[in-house]
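After the structure tokens below, expect a handful of questions from me.
Missing here: one protein chain of the complex. Every other protein chain is in place.
Moving on to chain A:
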Amino acid sequence: MASTSESEGQKEGDDPEDANKSNPSQDGTFECNICLDTAHDAVVSMCGHLFCWPCLHQWLETRPNRQTCPVCKAGISKEKVVPLYGRGNAKQEDPRTKVPPRPQGQRTEPENNGPFQSFNWGGDGGFQMSFGIGAFPFGLFASTVNLGGPRLPGAQPGTPQFEEEQFLSKLFLWVAILFIFWLLVA
């Protein structure tokens, strides 16, 4: 029994190094390279170095003519850093509303591998949809306009058939214009 309590007593001894290691915030993996704290509003440079956006922003402002990575001296710029969004970030306020604003992530669309690729759910919950609209209204418009040109067999001016064709032509023209207008506004 005595030996047990002795070894326990040794374990409880305050070894500063052990205390250091057991504290996750001391683990440098996700520490900002400038403030040495856990990076908040984190961004990563193209060379892979992690910073808080406010820290890096201040450094870039300090030397606007010579913007280099504090760690490896690689060229660096506001446009070329990538923000990191951890899971915990979702509920926090939008970092872009803060000053200085953190640059936005650039979302590259995946390559089109099939006909259904253009139909997707946006990552932020927004609904995105696209479909082919190119040929249809303009084809219609073109065929309507063509009515005015030489067209055989065509109805002679003055006949009821001519009136009807003129009416239909104008109707199609208006439908086409309205359709284009709708496309522009939508």
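Observations
FYI, a residue touches a chain if its C-beta (ideal position, glycine included) is under 8 Å from a C-beta of that chain, and two chains touch if they have at least 3 such contacts; residues count from 1.
Convention: contacts and distances are computed from a predicted model.
Remark: of the listed names "Pyruvate dehydrogenase E1 component subunit alpha", "4-hydroxy-3-methoxy-5-polyprenylbenzoate decarboxylase", "Ubiquitin-conjugating enzyme E2 W-like isoform X1" or "NADH-ubiquinone oxidoreductase 78 kDa subunit, mitochondrial", the one matching the undisplayed chain in UniProt is "Ubiquitin-conjugating enzyme E2 W-like isoform X1".
Contact between chain A and the absent chain runs through residues 16-17, 20, 33-37, 49, 55, 58-59, 62, 68, 70-71, 73.
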